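And then subunit A:
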Amino acid sequence: MRIPCLGAGLVLAAGAATAGDLPELTVITYDSFVSDWGPGPAVEAAFEETCKCDLNFVAAGDGAALLARVKLEGKRSEVDIVLGIDTNLTAEAAATGLFAPHGGTVAGLDVPVAWEDRTFLPYDWGYFAFVHDTSLERVPQSFEELADSDVSIVIQDPRSSTPGLGLLLWVKAAYGDRAMEIWSALADNVVTVTPGWSEAYGMFLEGEADMVLSYTTSPAYHLIAEGDASKAAAPFAEGHYMQVEVAGKLASTDQPELADRFLAFMLTDAFQAVIPTTNWMYPAAIPDGGLPDGFETLIQPAKPLLLSAAEARAARGPALDEWLNALSR
Partner candidate 1 sequence: MAERAQPLGATGAIGIAAAAAIPVLILLATVAIIRVAEPGNGLTQADWAAIRFTLWQAFLSATFSVALAVPVARALARRRFPGRGALVTLLGAPFLLPVIVAIFGLLAVFGRGGLVNAGLGMLGLPQISIYGLHGVLLAHVFFNLPLATRLILQGWQEIPSERFRLAASLGMDASAVNRHLEWPMLRQVMPGTALVIFVICTMSFAVALTLGGGPRATTVELAIYQALRFEFDLDRAAFLSLIQLAITVFLALLAYRVLRHPGFAPGLDRPLMRWDGRTPALRLLDGVLILFAALFLLVPIASALVRGLPEVIGLPQAVWVSAIRSLCVAGASTVIVVALSVVMALAATRLKSQGGWIETAGLTALAASPLVLGTGLFVLIHPVANPEALALPVTALVNAFVTLPFALRSLVPACRAIESEYGRLADSLDLQGWARLWLVVLPRLRRPLGFSAGLAAALSMGDLGVIALFADPDTATLPLQVYRLMGAYRMEEAGGAAVLLLALSFGVFWMLDRGARRADA
Partner candidate 2 sequence: MRDVLTLERIAYRRKDFALHAEGSVKGPGIVAVIGPSGGGKSTLMSLIAGFELPDEGRVYWNGTDVTKLAPGERPVAVLFQDNNLFPHLDAATNVALGASPRARPRPAAKRRAAEALAAVGLGGMGARMPGELSGGQQSRVALARAFLTDRPLVLMDEAFSALGPALRLEMLTLVKSLLADKTVLMVTHDPEDARRVARQTIFVEDGLVRAAEDTGDLFANPHGALARYLA
């Protein structure tokens, strides 16, 4: 009983006591990464075993909040590494001038697209997909089929959620100038738009919609963690937009060497093996042991879609206006 209470009152004192003599590496990431059910605890333990340092995670909401937070702190930041923004936001992040080149090698990455970014390194990735219950009859095989059907979907708002933004760019990448038309046709399939992924996924599980925007890897959670094979992702003919999650080193870091070591560690088995069953994404460098059993059941999109960081940044504003116009009618 007393420990958390004391903690509430005396965090300052407690904070001072933990660091000791070890160099400290501060990694800021999104909240679900550091939660007890995310990769954070295992990653921290594994890295501290070898680094002779104190790895300190700081959580800041979701991927977008993360970048906002780094901007807010600016050059005075005590953060060394930013982990968890996706490629839709890396152009934005690079433009701040706060990041330093990673200087590492990008050979041996198992990401379906060529990786040329010198600032950010990917650590995991996934395909966005509409997830449904296997009892759903006539699963739509494309956005157009979905729009023509009376299948209901729940999606996330691109203004407040990174999957929502991913869907926006998915439609843009697949349909270009026809995106507005697709959104208008989809409008009557959209049951509602949620602020974040959790609400949408929860509503789908409660039966509020036939499909939910999530990832091709989502069914793996139900299969592996719950032994439930009733969820599947619908393969779309247009291809599937990717979410590639990356990490980068801040130029202002006082531990540049340690930061480089962390980025290198990030692509080793100790880190990568944790990703599939905690973050429920594909590891950016498949570990020696391969993917966990169950991942082989997942659909493999024939056509990966991904706008470059610069394209994504340019497309966001106009695509958002189209989306708002189509769905506000």
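Behind the choice of candidates: all candidates are chains of the complex that A comes from, given by their letters.
Please note the rule applied: a residue touches a chain if its C-beta (ideal position, glycine included) is under 8 Å from a C-beta of that chain, and two chains touch if they have at least 3 such contacts; residues count from 1.
Computed from a predicted structure; not experimentally measured.
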For subunit A, as assembled in this complex, the candidate in touch from 1 or 2: 1
Interface residues, subunit A side, partner candidate 1 - complex: 1, 4-5, 7-9, 11-12, 15, 31-32, 34-38, 40, 57-62, 64-65, 67-69, 71-74, 76, 78, 92, 152, 157, 159-160, 165, 187, 190-195, 197-199, 201-203, 205-209, 218, 221-222, 225, 278, 280, 323-324, 327-328
